[in-house]
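Inspection log for the structure reproduced underneath, given as C-alpha cells.
One protein chain omitted, others in place.
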Amino acid sequence: MEQKRCLALKITGKAFDEGPELLRKYVHVIGGLARDYSVLIVTGGGRVAREYIEVLRKVGVESNYWLDITGIWVSRLNALTLIAALSPHSYPKPVTSIEEAVAAINTSRVVVAGGLIPGQSTASVLLQIAEALGLKKVYYYSAVGKVYDKDPLKYPNAKALSVVRASELAKILEQEMLPGEYALIDLQALKIAIRSGIEVQVLSYREPEQIYEALKGGNPGTLILPE
Amino acid sequence: MEQKRCLALKITGKAFDEGPELLRKYVHVIGGLARDYSVLIVTGGGRVAREYIEVLRKVGVESNYWLDITGIWVSRLNALTLIAALSPHSYPKPVTSIEEAVAAINTSRVVVAGGLIPGQSTASVLLQIAEALGLKKVYYYSAVGKVYDKDPLKYPNAKALSVVRASELAKILEQEMLPGEYALIDLQALKIAIRSGIEVQVLSYREPEQIYEALKGGNPGTLILPE
Amino acid sequence: MEQKRCLALKITGKAFDEGPELLRKYVHVIGGLARDYSVLIVTGGGRVAREYIEVLRKVGVESNYWLDITGIWVSRLNALTLIAALSPHSYPKPVTSIEEAVAAINTSRVVVAGGLIPGQSTASVLLQIAEALGLKKVYYYSAVGKVYDKDPLKYPNAKALSVVRASELAKILEQEMLPGEYALIDLQALKIAIRSGIEVQVLSYREPEQIYEALKGGNPGTLILPE
Amino acid sequence: MEQKRCLALKITGKAFDEGPELLRKYVHVIGGLARDYSVLIVTGGGRVAREYIEVLRKVGVESNYWLDITGIWVSRLNALTLIAALSPHSYPKPVTSIEEAVAAINTSRVVVAGGLIPGQSTASVLLQIAEALGLKKVYYYSAVGKVYDKDPLKYPNAKALSVVRASELAKILEQEMLPGEYALIDLQALKIAIRSGIEVQVLSYREPEQIYEALKGGNPGTLILPE
Amino acid sequence: MEQKRCLALKITGKAFDEGPELLRKYVHVIGGLARDYSVLIVTGGGRVAREYIEVLRKVGVESNYWLDITGIWVSRLNALTLIAALSPHSYPKPVTSIEEAVAAINTSRVVVAGGLIPGQSTASVLLQIAEALGLKKVYYYSAVGKVYDKDPLKYPNAKALSVVRASELAKILEQEMLPGEYALIDLQALKIAIRSGIEVQVLSYREPEQIYEALKGGNPGTLILPE
Partner (left out) sequence: MEQKRCLALKITGKAFDEGPELLRKYVHVIGGLARDYSVLIVTGGGRVAREYIEVLRKVGVESNYWLDITGIWVSRLNALTLIAALSPHSYPKPVTSIEEAVAAINTSRVVVAGGLIPGQSTASVLLQIAEALGLKKVYYYSAVGKVYDKDPLKYPNAKALSVVRASELAKILEQEMLPGEYALIDLQALKIAIRSGIEVQVLSYREPEQIYEALKGGNPGTLILPE
C-alpha cells in the first residue's frame, strides 16, 4: 500500500457562517484534492461558537476552561459538516487528538479535526499536525486572505504582505496592531512553525480554489516563512 | 456511600433557543434538585440543529444517517452548556451511551446526555435511561407543556389533557392529528414507557420551576400513563 | 487505495443454532465475497440469547434494558464466531457503533456487528449501516427465507411473496398476522428502508449460497421495495 | 467518603450452567455482602463456552488465540448476568482490565469481570485483582468445593484436604494427578498467590452461603496457603 | 456525598531524579493531605525525559512533536510512581486529559497527570486543571523554590522574590534573564493564571512539607499574583 502525500489545511470558522454555497465549493475542492492526497483539515468555530460562549457568559459561566471547551465543540460540529458532505471518503468522526489524526489518515482519504484542547488555537492544531507528520508546508484559509502590516481599517497606508517572516509577524501581533480577524494566527502557532520549519500559505476563505494555484507554486495570498 | 434517589428529565431543544435568562432558571432549579437527587438530564437540539441540517441538505447531503448525527451533535452541544453552568457538580462531558450514563451517575451530582444514536428521539433516550435505572417516572419539559387531543391551531375545540393513556396518545400520533411541536413524543418512546411501566410527566419548557409542584405530587402539565 | 464496493448483510441468530456445518458454509461464502467486496455483517442472537434472557427473568430481572443488553451481548458472541473463522481477513472484534463500523471497513475485508443498543432490532442495525454508507440494497438471511402475506401455519392459502412493498409489509406486521419468526423485520427497520430508499433482499438462512444468485440480479427469496 | 473493605471472589462457570435457582442464591448472597463490602467478582465460562469453542474447532478454527477469546466473551456474558441481576448496585458492564476494575470499585458496590486476556485463567484474574488491591485473601467458588490429593474417581483413598500449601498443590498439578474439574487452579495463579502472600479459600459453587462461614473465620472447603 | 475541597499541585520532574528518600517524603505528605482534600497532582519529566530525548535526537528524530511526546510519556511514568505508592487511595492510572482528571477526582482521593499534549508545559497543565475546577490557588514544587529577578549565578545582586506579579514575571522571562531551571514557568501558564485569577504558590521541591505552611497562609517560597 503506497502512502499518498499528505496535505494539511485549516478553514476558518467564518467559512461555516456563509451558508451552503461556499461550503459546496469547499466540498468540491477537497473532494478533488482527496484523489491525489491524504487530506487533513482543521476547522474553526465561527459565529455559532461566539453565540454559545456569549450565552454561557450571561448565564454566569466565568471559567475560561468551559468557554474554550464550548468553542472546541462547535469547531467539531463544523468538522462534522465536512465529514458528512465528503462521506464515504472521510473518516467518520472529528478526530480529537493528534495521535488519532495520524492513525486515521492511513485509513481514510479525508480526516477532519476541530479544536483539541482549551487555550490552544485551531491554527496551532494545524501546525502540530504538520509537525507530527513531518510536513513542511500547510494551507490556511483565513478570514482575511492576506497578512497586513497594520490595521487596514485604521491606517490607509496599511500594506497587504505577499511574504512575511514569522518572527516579524510575531512582533506585529505582540504590538497588537492587528485587531480582530486580521490577527489570523497566534504566537504559539508561529513558534511551532519556526521551530519545525513549516511554511504557512495564507489563502482567502472565500475562494477555496486558490489552493490549486498554491499547489502549483503560486502565492495567491501571503506566505509566512518559518524564520 | 448511600446512593441518592435518581431523577431523570428531558429538556426540549427549544429551551436552548431562548437565550440566557431561561437557561439561568434551569441552572438554578437543577442545581437545587442536585442537592437531594442524582439528576440525569437529556437535552434536545432545537433551532441550531435545524439550521445545520438545513445547510447540509443544501450542500447535497441526503443521507439520513448524517443528518441525524448532526442533530445529535447539536443536542450534545446543548448538553455541554448545562454541564458548564453546573460545574463542578456535573459530570464533565455529555455522556454518549446508556452504560456511560449509569456509570457516571455514581460519580457526579448531575449527568447530561444529548441524543445517542441516529433514528432515535431524545424522548426515547429519556425512557431508556429510566428503564436502565429502574425508574418509574420521568419529567419532560416539552415545547407545549401539555398534550392536546387534536391540533389546537386548527380545531377550536381541541382540549389540553391533564392525564392521557400512552396507548391513546399513540393513536392520536398515528393519525397525525398533532403537527410539529405538538407531537412532543414518538411511538418508540411510548412503547418503552408502556413495556416498563414508566409515567411521563409533561411540563412546560418555559417554566422550569413546575417540577417542584410535580415532585410534590401535583400535575402542572399532562401526565402520560403507561397503559 | 481504491475503495472496494460495500456489501451489507444480516444473518439471523438461528444460523448460529445449527452447528458447524451451516457455519462452515457461511464462512466459505463470505470469504469468497470478501475478495471482491468490503463486507459488513450483522448477526442476531438466536437460541442462546433466548436461554440467557429466560434465566434472567426467572432470577427476577424485569428491566427490559438489561434483557435487551443480554441479547445484544449474545449477538456479539455470534459475531465473534464469524470473526474468528474469517481471521485474519476480519476486523478483530465485533464493532459496537455505526461510526466504528464505518471506520473499520476501510481497514479490513470483513467487519461484523451484533446488536448496538437496547430496543433496536439487528434488522434496524443493518439498515442504519446501509444508510451511513449510502448503500441502496442489503441482504438478509432470515429464518424463513420469504415474506408471507399471512401466517402459513394457520392459513392454508397464505402466499409467499416474491416482491413486497415495505409499506404493505408494515401493514401486515401491524395487524400482527405474522407470528414469531415469520415477522422477520420490524416497523423501525422498514421506516429506515423507506426514508432512505434501500431495497432489502430476503434470503433463506439455510442457503448461504443464495446470495450469488441475488448478486447476479436474481431473486431467490423476497425483495422488499422501499416504497 | 470512607472506602469500604474489598472482597474479591471467583465463581466457576459451572454455576451459570445450573439454571435460575442457584443464580438467585448468588444474587441474594452478593447483594447482602455488598452492604458491607466493595465486592469484586470474577466469573468463568462454563458449558456455553465449551459449546462455542467446540463449534469453532469444527468450523476449522485452530488458533488458540481465537478459541481463548471466545471463552473470554462467554465468561463476560456470565458476568453480565450478575450485573443485570444486581443492578443498580453493580457497575454497569463487565470490566475488561485490572485498571478498569480498580477504578470502578470506587464508584459501585459490585464490580464483575470475566476473563481478561488469552492464555490466562480466570483464577489468575482473581489473584491479579487481589494483588492490585493489596488483598491478602480471596474466595473461590469452584466446581468441586475442596482440593483433593489425587483423583477421587480413580483412587478410593483420595483425600479432601482442609488446608494445603500452594507449593504442594503445584506439585500435584504438575504430576497431573487431578483430572478435569478437580484441577481447579493453575500454576500461574498459584505463583501469584505465593509471590504476593494471598490465601485462597476454596468453596463449593453449589453453596453460595458458605462464604458467611468463611468470613467468620471458618473453613468450609479448602484453604490454600501462599507458601 | 459531600465533595471534599480540591488541592492542585505540580511536582517538578527533578523530584523524581533524587531517589527514594525524597519520594517517600512526598508520598507521606500527599497521603496526609488526601485525608482532607481531593488532591490533583501534575508531574514533570526530569532527567530520564532528557536522556530519552537526547537519544532520539542522535538517532535522527528531528520532529518536535515526537520529542515532546516522549517527554510526556516519561512524565506519565513519574505520575505512575506516585500512583503506585499511594495505591489504593489513588486513581489507578495517569489521567491523559482534563476531562478525565475532572471525572476521576470524584472517584479517588488522589489523581495524578503527567503532560497532556505536545508544546504545552506541565505548568500549563496545572493551571488548566485549576481553571476547569474553578480553583483560585495552586501549589508548585519547583526546582528552585523561589522566583529570582535575574540569574543568581551571574548576578550577585539577584534577589529572591517573596511576591511577584505574573505580568512582571512574564517580562523577566521574555528578556530571558533566567536561564535553565530558574525559568520555572512559561508565558502560556502565566497567561492562564492571569486570565482566570489563579495564584501560584512556588515551593521548593526539596521540602515537600513546605505545603503545610502554605496551607496555613504562610509563604515559604514565592507567591505569583495573577495580575
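Side notes on the structure shown:
In this document, chain identifiers A, B, C, D and E correspond to the written order of the chains, with residue numbering beginning at 1 in each.
Methods note: a contact is a pair of C-beta atoms (placed from the backbone, for glycine too) under 8 Å apart; a residue touches a chain by one contact, two chains touch by 3 or more.
Because the structure is a prediction, the values reported are computed rather than measured.
The missing chain, though absent from the view, touches A, C, D, E when the full complex is examined. Which of D:19, D:134 or D:218 touches the hidden chain is settled by the complete complex: it is D:134.
Only one residue from D:12, D:87, D:107 or D:124 touches the chain missing from this view: D:124.
Contact with the undisplayed chain is limited, among A:7, A:39, A:110 or A:132, to A:132.
The chain not shown here touches chain C at positions 1, 4, 87-89, 91-93, 104, 107-108. Interface with the hidden chain, as seen from chain A, comprises residues 1, 3, 99, 102-103, 106-107, 132-134.
Along chain E, the points of touch with the absent chain fall at residues 19-20, 23-24, 27, 48, 52, 55-56, 58-61, 63, 66-67, 69-70, 73-74, 76-77, 80-81, 83-85, 87.
By our rule, only the chains that are shown with their structure count from here on.
Note on interfaces C-D and B-D: more C-beta pairs are in contact across C-D. Taking each chain's centre as the mean of its C-alpha atoms, chain D lies 42 Å from chain E.
Measuring from the averaged C-alpha position of chain A to that of chain B gives a distance of 36 Å.
Across the assembly, chain B contributes residues 1, 63, 66, 87, 107, 132, 134 that each touch 2 or more other chains. Taken as a graph of touching chains, this assembly has some other topology, since it is neither a line, a ring, a star nor fully connected.
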